[in-house]
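One protein chain is absent from this view; the other protein chains keep their places.
Letters are used for the chains, namely A, B and C, taken in the order the chains are written, and counting of residues starts over at 1 for each.
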């Protein structure tokens, strides 16, 4: 294992200065996520326009560098995408963290993919996978309008 | 260990043909004993006369050769004794089974003691000690008018 | 199947017990452990020990993975649909208490009925008895027939519109009767009644398929499956685990905890409060794998052969009365000898190294019904041989001699 791969500059940067760490005004979808193991919390706010495009996305919460960076990068990347595209990106990311070598989606460009792959270092740290995926699971809940709190412990 | 010591002729005899296996008419004291481990049951009936002498003693119940023989020999030996003497014999027997080499009481004669010592073989079989002592504990309860059912598992 | 080489995998048989070879015929009580299980515990404590699920350091991560691997193995072994339908408990007794308590809390009311059978072990009666006291429910017992079996009719006879749950053993630890679980479940489900199966004697000896059996709950003890003590499994359909309240409260089973309220964790955490029996769960994986390696079909076949052999030999002995004569029977022979109390039998057999059990086997209801205060019981495991049964038979002769029969 290599810590440097986990804590790359970009992760540390997003972890320390997370983008979109605020609350979207007039959001029309939201969901809360919680990791009971460590107490990490995230609240995702989403504003979809009439064409189901992500007009704005933001989050509030606290957590480790990995979870903050993951939420930060995620919100950056899905902004402006359509709902269906967002879902594809989310699933692709979760598959990659779980088992796949590479991202498969054709929505993100290579730069964006490279950015996202920075989070793949977490695969070597099974207990930290939940940190990286919490905000993504929560985003799915927001889109699907699940009222239940997402809980990554199980 | 030696099975022959445990299953002596006298034990087998008392086990198969227990003395006093009946119910005393007009008993004035009684108690039930139960071993939840194996389901052995005994019910002791006692008739003390006005001088607190054991006018009659009997028992009902079922159990292994050891427990039946023990009840049989016990009832034989305490008949005609005074309440205080009975208690002394009971305690002496229980002490002997527990730890003492010999019986200490001066109430029983040598023949009677020899008979009682036939039960000492059980000391080498810790799980069977309860079989040998159930009726004795129950006799104590009867004398003390304990309403609680005696239970030798603990 | 080569029993001799299987037997060699159980270190206990390398040692003499009071100068005798051990003839262990008490597996229905608890089975012996193969080397792989014992070694796994040793290695885990020696090289890998950590608590699971709570720390992020290397040993904790590794232990957590091992722990969850056992869940996957159990799921595979009993063919459960979902990994999270496997809850670890300290034993079958706790598993049944868990269901009785949580189902009782939520669904049982005064006058409701719980249907058991006369074959049940105390562990599948006392937990329901608690509800008789606290909730004023009734307990009904399906009756055995002459053969010591529970037929589907016996169950049907006792179902009323008040019956809220049926809880039955898979295989009687006294008569050996194997219950028609699939039929019972079908019948029960046709009336919307859930079924709990006490699988203590089923899991070590019968091929299991939860999706085919379709029961709602199935309780297992690890120590009867060549596994460690202190570990059991509750299989429950996911819908029940989602629906029922938690059983014990503590660390690990919560989601969010505030002074004013608590939300509970998701499956499987909801039912695993506090530090679990980590080492035992991890080693239990080896029991499952051991049984898979031997093959449950082979185990069934071998034990059936032993049973037939044993019934034949003991059946020829006129002094012996065998308790129950079920058509569908597992490797358990309970018997009495006229004139010798079962405890005396057990003590005398023990002198030859033959370990059997005597008493009511935690089935007082059955023994009362049979009008027998106690029975002697020989029960089989994968390591038993026909020689063991010959020795049993011979020691019984010795017993008769001592008692002049």
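Observations on the structure shown:
The rule is short, and it goes like this: contacts are C-beta pairs under 8 Å (C-beta built on N, C-alpha and C of every residue); 3 or more make two chains touch, one makes a residue touch a chain.
Small disclaimer: the values here were computed from a predicted structure and weren't measured.
Touch, as defined at the top, links the missing chain to these shown chains in the whole complex: A, B, C. Note on the undisplayed chain: of the listed residues C:66, C:87, C:225 or C:276, the one touching it is C:276. Of C:68, C:94, C:303 or C:388, it is C:94 that touches the chain left out of the display. Annotation: of C:266, C:350 or C:388, C:350 touches the absent chain (contact as defined above).
Mapped onto subunit A, the interface with the missing chain covers residues 1, 3, 6-7, 12, 16, 37-41, 62-66, 68, 125, 128, 131. For subunit C, the residues touching the chain absent from view are 11-12, 14-15, 17-18, 22, 26, 29-30, 32-33, 37-38, 41-42, 45-51, 54-60, 90-94, 96-97, 100, 105, 121-123, 125-130, 134, 139, 141, 221, 223, 228-231, 246, 248-254, 256-259, 261-262, 273-280, 343, 346-347, 349-350, 353-359, 362, 364-365, 368. Summarising the interface, subunit B meets the missing chain with residues 34, 36-37, 125-128, 149, 151, 153-154.
The rule is short, and it goes like this: only the chains that are shown with their structure count from here on.
Summarising the inter-chain contacts, the pair of chains with the most C-beta pairs in contact is B-C. Separating the CA-averaged centres of subunit A and subunit C is a span of 46 Å. If you average the CA atoms of subunit B and of subunit C, the two centres end up 38 Å from each other.
Mean C-alpha position of subunit A lies 77 Å from that of subunit B.
Shown for subunit A are the residues that touch two or more other chains, of which there are none. Annotation for subunit C: no residues touch two or more other chains.
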